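Of the protein chains in this complex, one is absent; all others appear in place.
So, subunit A:
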């Protein structure tokens, strides 16, 4: 087990008081595995990812559970120890390639700095590795990109540079927080393919956060579906996509436009998206669920199905 999150609960202190954001999230990633986390805005997927590297602002407090990376307790680590994890063992790719690079530094320098930091090589060697890293993310002219500033690159190229930064010293886990959301559809596929290839080559596990369930279908071995700061369903990708039992997952899949006749209006999930200020006592999806019953006002049990397929719903067993 590379990463194991057990019953993680987390709250934000805000002007409106203390708000629970994550409610007993459990998640695990095996070495070499690509794991997707899907959910809409505010479902807690980014917060879960950032807490693995403890990147959350000071107003976040962990109220329960644990995060273990290779058996080490991440939440109990000192700042120094966590810095040793960042970049070296766990890399991260962010959503916004436009602002993820320092506008005042040449691409090559940014890469070489990180490489030197992690591999302790000489400047010349770091420069050489930086060009190699740019070639590895399929830059047509890595030498040229090496000398360019971020503003001279397109969004897709920048995101590939960001991937190169994260993968230049292959980490054991790569957290990709909606890596393709800000990119054109054609470029999206390219970047995803690239990440998948790099993962296979280096044996790096990937935690892929996305709100696009189609991306999950193409990329991931396993998937966690999150809603309202809880994991509502998890399991092997095909299990979850084709034998989904949770009303929310089903609604997500039905909302996909692919393979539907053009005349048919797109399906939407009724109601408003989850509001952490109005967290229900029972099932988090309660107010939008088409199948809700009276007992949904209590916390649903986690039902285990085949092949580790888990769902948190009273209707779990069909």
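The rule we apply is simple: a contact is a pair of C-beta atoms (placed from the backbone, for glycine too) under 8 Å apart; a residue touches a chain by one contact, two chains touch by 3 or more; residues count from 1.
Note that contacts and distances are computed from a predicted model.
For the chain of the complex excluded from view, the name given in UniProt is "ABC transporter permease subunit" [choices: "Iron(III) transport system ATP-binding protein", "MaoC family dehydratase", "Ca-activated chloride channel family protein" or "ABC transporter permease subunit"]. Across the entire complex, the residue among A:65, A:87, A:156 or A:235 in touch with the chain not shown is A:87. For the options A:165, A:251 or A:284, the residue in contact with the chain missing from this view is A:165. Of A:117, A:260 or A:295, it is A:117 that touches the chain left out of the display. Annotation for subunit A: contacts to the undisplayed chain at residues 53, 55, 58, 83-88, 90-92, 94, 96, 99-105, 113-114, 117-118, 162, 165-166.
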